[in-house]
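A protein chain is absent from this complex, but the other protein chains hold their places.
Order as written gives the chain letters A, B and C; numbering starts at 1 within each chain.
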Amino acid sequence: MNVPYTSAVGSLVVQECNPIHFSECDIIFSGLDSSVAGDVESAFLKADLAIFSNAKNHRMGGNIPLVVPTANADHLDAIVQQRQQLSLQRGFLVTNSNCSTSGLVVVLKALQDAFGPLSAVIVQTMQAISGAGYPGVSSLDILDNVIPYISGEEDKMEVETLKILGQVRSTTESQQHDLFEPLTETKVSATCNRVAVVDGHTECVSVKFARQPAPSVEEIQRVLTAYKCDAQTLGCFSAPLAPICVAQSPDRPQPRLDRDIHGGNAVTVGRIRPCPVLDVKFTLLVHNTVLGAAGSGILNAELAVAKGLVRPAQ
Amino acid sequence: MNVPYTSAVGSLVVQECNPIHFSECDIIFSGLDSSVAGDVESAFLKADLAIFSNAKNHRMGGNIPLVVPTANADHLDAIVQQRQQLSLQRGFLVTNSNCSTSGLVVVLKALQDAFGPLSAVIVQTMQAISGAGYPGVSSLDILDNVIPYISGEEDKMEVETLKILGQVRSTTESQQHDLFEPLTETKVSATCNRVAVVDGHTECVSVKFARQPAPSVEEIQRVLTAYKCDAQTLGCFSAPLAPICVAQSPDRPQPRLDRDIHGGNAVTVGRIRPCPVLDVKFTLLVHNTVLGAAGSGILNAELAVAKGLVRPAQ
Amino acid sequence: MNVPYTSAVGSLVVQECNPIHFSECDIIFSGLDSSVAGDVESAFLKADLAIFSNAKNHRMGGNIPLVVPTANADHLDAIVQQRQQLSLQRGFLVTNSNCSTSGLVVVLKALQDAFGPLSAVIVQTMQAISGAGYPGVSSLDILDNVIPYISGEEDKMEVETLKILGQVRSTTESQQHDLFEPLTETKVSATCNRVAVVDGHTECVSVKFARQPAPSVEEIQRVLTAYKCDAQTLGCFSAPLAPICVAQSPDRPQPRLDRDIHGGNAVTVGRIRPCPVLDVKFTLLVHNTVLGAAGSGILNAELAVAKGLVRPAQ
Partner (left out) sequence: MNVPYTSAVGSLVVQECNPIHFSECDIIFSGLDSSVAGDVESAFLKADLAIFSNAKNHRMGGNIPLVVPTANADHLDAIVQQRQQLSLQRGFLVTNSNCSTSGLVVVLKALQDAFGPLSAVIVQTMQAISGAGYPGVSSLDILDNVIPYISGEEDKMEVETLKILGQVRSTTESQQHDLFEPLTETKVSATCNRVAVVDGHTECVSVKFARQPAPSVEEIQRVLTAYKCDAQTLGCFSAPLAPICVAQSPDRPQPRLDRDIHGGNAVTVGRIRPCPVLDVKFTLLVHNTVLGAAGSGILNAELAVAKGLVRPAQ
């Protein structure tokens, strides 16, 4: 839904992207383009500022939490170790994931928590044009068409998923290693497509569980429906009523109908059924500009505040 | 491309769908809706007429060839045994496949011929609205949207693929069994979606070969590029210049740009690359109303004529 | 924006469409299809019920107010005379206009109030698919296409506009005539098209004023910006902050960006400029399922309550 800017937004002052101008900010959100985000965010972090970034540049950094708020909020706790390693007082850098990764990991996390490790995940996406920014995708490329390729996207999905679903290392371990220990036993294969949808990424997923026999469709439905996240427990303002909504109708989720559920911070899952090749397959939908982008950043910030990890600027 | 009917089409006489009116036809094409195709085609077959059908009703029949002309033209030879079993002189019934099956099997056949059996195939489709007929898909269901479900389509893809890629039984065997022996060692998992495209089904495919190590991406490219079909050898009028076109650009195939190549009877394949879960993955495109429907029927008929399987009406 | 039904909606009881079941309702909203609305609404009216209808059947009836709430709320006052003529105690029937009429008349009313009668109006619409209901427009008719015709729509726009912009007759006059006196000196020419937009009708309008010289572009901008409606004065809950929003950017209004302004009950006008043939031309946008349908019905009801025209069921 598009609404005009309020005068509050209209009267905001735009400043040069220099840490000097931001020293009074308790929290800083970075939605910078990746062509500049790397250096700017590094400078802000060095200036002891607290940053939540949507950019891809630092996501895979060894001491940078990569957090989808309804999947791995516990990774935020590594802010403490990050500060130690970087000798910061109140600064930190937390990133959120790629838009298509975000929806996937919420569901995989729920499955992994309940049924143990996954051995394989095959995911194929149908992504909205808003994911490419503005002007982004040319209308001549997408009207009456599909683009079967999004540069760099498949790599991001495959790598980010393993980090998000992995563990935070203990303080002892993390002195010699990265703070985060990605999954090694789960293989992820992603195929990313662009389709003529304004908002909302649809993803068709097949999974294989390490545990055999695999859980039944009914067990999976029950587990996904019951899944809760820290943002709910901690009473975060933007927490979705449920992180995962399980659609009952066989033709759901659909991007235009389901993307706005719970303010865009819920993932909708449907068509859970056996996969003749792996164990189980299903289709999920995530709002790529809410949970898949700014919404994650905001909810991550709310979580960090609730967990007492944010220290006010003096 | 849409063009007005010519006067030749405009002056065609429409007859009641009764075998009596069709006895002078050497070949009959059935594009009937499945709600009536079953009975009508059975009656026509009993009347010793030669039918090429696009309907789904008889596809899985034990003595009915299910033929994608650029994949398994050799199944047409079973017309001889079909006539024996049904005591027909010149009549027969040949069906072509579901539209989304057609593109898949051409590529899988080329791989199977070159590298031996496949052990697993995972395919996810993004299908055009023309596949649902007219009025078919409501615009409110597809504008700014994806429908992640097409009733019955996934079953058809999974079952038809195994029959088409299977063998025709020898005359001796087929007295006790179906004429066709479907693959049993290949597992196929299909997920079917509808997207806002007028014509052209895009399919993302991952395959695992029985043979290990699996062939390389380069070997596969070479084999797909070199693939030839009977329709070419026999000089059929509608034979594509190549049954499979291998796209070089990483963002191809695209439905609007590639669906009309070689008159719509070629399948375009691109993005051939390793799959972290199975062996290899790629994306293919098939024109759903040409090779996926009427085009298959016509090319099947041309093949049957070229093979001497059609006997003129007296 | 699509959201799931709340349980309050889910627990509503569906009754047969018979006045007997509705006698306790203070207000009844009719969103019936025109194939049945005529008879059902007549029966409800005869049963002394208070009806706000979105159906076209009774709109042009001689004693039926046809009301776009932000344009001609004064026509609601004719409920008093309607009751007298039909010998009703508390019942009445008020209709709202065709969706494409609704946006047009709000702007024309503002112009007419400020500058006197219009002599000519040429309007051409680009209408959203939601205006045709569900399943409504086939996707094959609208993807990569325009349908330059909507059955009956142009007549409705031309006739309804004249009634809405006309006068309520005095009690004396209306004993021999219809309650409503449509404009006779204004000529309206409408051309209606369907385009690939989900919600929001865009209308390109040229007008000629009876008064010459015509008002300037600046005068018109000022008048449209300053336009107020009864729903605001009376403090109706659904009243838009402004009935008309004048867009400043030359490429506005746009349906996806502007349709939801003020909850869908405002009309956005842009591109006000001289017309080389008539006097002035501009482009307007109306949310066809809010002000153009249910939103008008609800706001009409709020207005009727505020004006003391609704009598509670006993």
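Rule of thumb we're sticking to: a residue touches a chain if its C-beta (ideal position, glycine included) is under 8 Å from a C-beta of that chain, and two chains touch if they have at least 3 such contacts.
From a predicted model like this one, the values you see are computed outputs, not experimental measurements.
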| message | Out of C:94, C:107 or C:121, which residue would touch the omitted chain in the full complex? | response | C:121
| task | Would you indicate which residue among C:56, C:90 or C:187 is in contact with the undisplayed chain? | result | C:187
| Which residue from B:58, B:83, B:256 or B:281 sits in contact with the chain not drawn here? | B:256
| Residue touching the undisplayed chain, where the options are C:49, C:88, C:104 or C:197 | C:197
| task | Using the touch definition up top, pick the residue from C:62, C:116 or C:148 that touches the left-out chain. | result | C:148
| said: If the hidden chain were put back, which residues of subunit B would touch it? | reply: 1-4, 143-144, 198, 256-261
| field | Hidden partner chain, residues of subunit A it touches | value | 129-130, 134-144, 196-198
| Interface residues of subunit C (partner: the chain not displayed) | 120-122, 124, 126, 141, 143-149, 158, 187-189, 191, 193, 195-198, 202, 204, 206, 250-257, 270-271, 275-278, 281, 283
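The rule we apply is simple: only the chains that are shown with their structure count from here on.
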| field | Geometric centre distance via CA averages, subunit C-subunit A, whole Å | value | 44
| request: Round to the nearest whole Å and give the separation of the Cα centres of subunit B and subunit C. | output: 52
| remark: Here the gap between subunit A and subunit B, centre to centre from mean Cα coordinates and rounded to Å, is 40
| request: Please list all residues of subunit B that touch 2 or more other chains. | output: 141, 143-144, 196-198
